[in-house]
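Pasting a structure here, questions to come.
Below, a portion of the complex is reproduced, with chain positions unchanged.
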Amino acid sequence: MIKKFLLTAVTAITLMAALSPAMVHADDPKPDPGGVTTGVASDVPGFVVTAPAELSDDDKKDTNKVAAYTDAKKAFDDYTTQSKTEPLAVKLADNVGHNRVAINFMWTLVTGFLVMFMQAGFALVETGLCRAKNSSHTMSMNFMIYPMGMLGFYVCGFAFMFGGLGAIGTMGGYAGLNHEITLNIAGHPFGILGWKGFLLQGAGYDTAAFALFLFQMVFMDTTATIPTGGAAERWKFSAFMIYGCFIGTIMYPVFGNWVWGGGWLAQLGTNFGLGHGHVDFAGSSVVHMQGGVIALIFCWLIGARHGKYDKNGKIVHPIMPHNIPFVMLGTFILAFGWFGFNPGSTLAGTDLRIAVVAVNTMIASATAALATTLYMWWFKTKKPDPSMMCNGMLAGLVAITAPCAFVSAGGAALIGIIAGIVVVESVFFFDRIGIDDAVGAISVHGVNGAWGCLSIGLFADGTYGDGWNGVSGT
Amino acid sequence: MKKIEAIIKPFKLEEVKDALGEIGIEGMTVTEVKGFGRQKGHTEIYRGSEYTVDFLPKIKLEVVLPNDRVDAASAAIIKAAKTGKIGDGKIFVTTVDDSVRIRTEEKGDKAL
């Protein structure tokens, strides 16, 4: 009983905090909850020319700094005079900027909706691959992880992950989320955790921050859903609810901050000259590898399902899927959602590379599915295996997630083929060593997530990615 | 009265029903069962691990009829159900002490 009162008390307090309008420090950039001031002339790339920062005394000694300063100054003055003679153009620029930001908002939101729909895909794949008697349990786990993960992310996960993100470039440049806890080790800043925007209040109550919240939240939920597949059919519902509280609050946001929130993994490039640091366009590592690893640990800890292995670890009864149409409908929904997952990660409809990203995602999924089917059919079990076809397509999608914006269609095709073969070997491997993964989550998300990260280095063709993680050059 | 219990291959049901109909036997009760016999199951492979499917779907047909009709009925069933391949099934005959038609409470042969 105490457990209940404890929890009702905690909820009451958080809600009090949620409702009280936290104030915004004077010097912080003003958030725009009504969406009225976001999207102005400064969002029009290359239009507004800002005055250059004043040179400090010793800067003045450096001739090329001085030359750069004068050029910038002259450009600024020309712009100011010209904008006086073209008041209508300047007024129009605000609307052009607003249109551009509106396009980026719409792209981020629509792709965010698509990624949210992937929850239904995961639920169907997992339920289809398990036994009928557990279909309610598996569906309910997949159903509840969505609200649980979201609320964890809403209360503190978002603040931890993006508290110190800085300006949200593509959506009006709002820079209110500017507080990152950083350790100084050997003279280099190591970003550990963000610390702003709790309960989406104060600095968090801004349309751009909300759009970012929606997009990043559905990414977090993808990670949260993967382990429910791996460890399906043997997870007590109450234990699952506890897991649900931690994935959204701590587990995902901390690692997420390091890679996407400006944390030390992203700073590797600027700190130690390691190229762009840890590059992950749409989350092979942050989302899928993390989900796969969590699934691995759960499957290992909980152990295999009764009846699958005999005493000495040989598979006696493979546990059969109860509904192949569910599995394939789920995979189609995931492939459909993935069009939101990868292209959406530009957070910008105006970045026309989205077309290349979408096609790369599609091609990799196709070559992976075909590779898995043929590999199983000809080399492994002499028969096409419907469930492996789905695992193959998902493996391709996971693998292309990190490199999708940096590779050409040919690269994407090759990444898919290798992913398709890797997933088959790894499913067999985990089965052999006795780790009972109900849906192949460890192989599809974990192993192929890793392969996705590796493949960036191998296949990036330099047509995109300039200035990634603050390092110029592709 | 006697009861014929015939275990046959599922796709033969239609033919056996028509065969019995031709010799005037209108009533029967059918159950979906799983058979295990000399017709071995087959091994399947699912994601690399093998498993045997040893119970095969069969149909159990129960017909209660007067003693004098038993031989004709079982002959008809055999003719219709026989494929000559293993697993065609069996016919068992047992004695029924009494039978009642619930609707009219008629007893004995009249109840069939």
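In order of appearance the chains are A and B, and numbering begins at 1 in each one.
In this section, a contact is a pair of C-beta atoms (placed from the backbone, for glycine too) under 8 Å apart; a residue touches a chain by one contact, two chains touch by 3 or more.
Bear in mind the structure is a predicted one, so any value in this text is a computation, not a measurement.
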Total copies per chain kind in the whole complex, with one of each drawn here: A x3, B x3
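Basically, only the chains that are shown with their structure count from here on.
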Between subunit B and subunit A, distance of the C-alpha-averaged centres to the nearest whole Å: 60
List of subunit A residues in touch with subunit B within their complex: 315-318, 320, 380-383, 385, 387-388, 427-428, 431, 440
Touching residues on subunit B, where the partner in the complex is subunit A: 45-49, 51
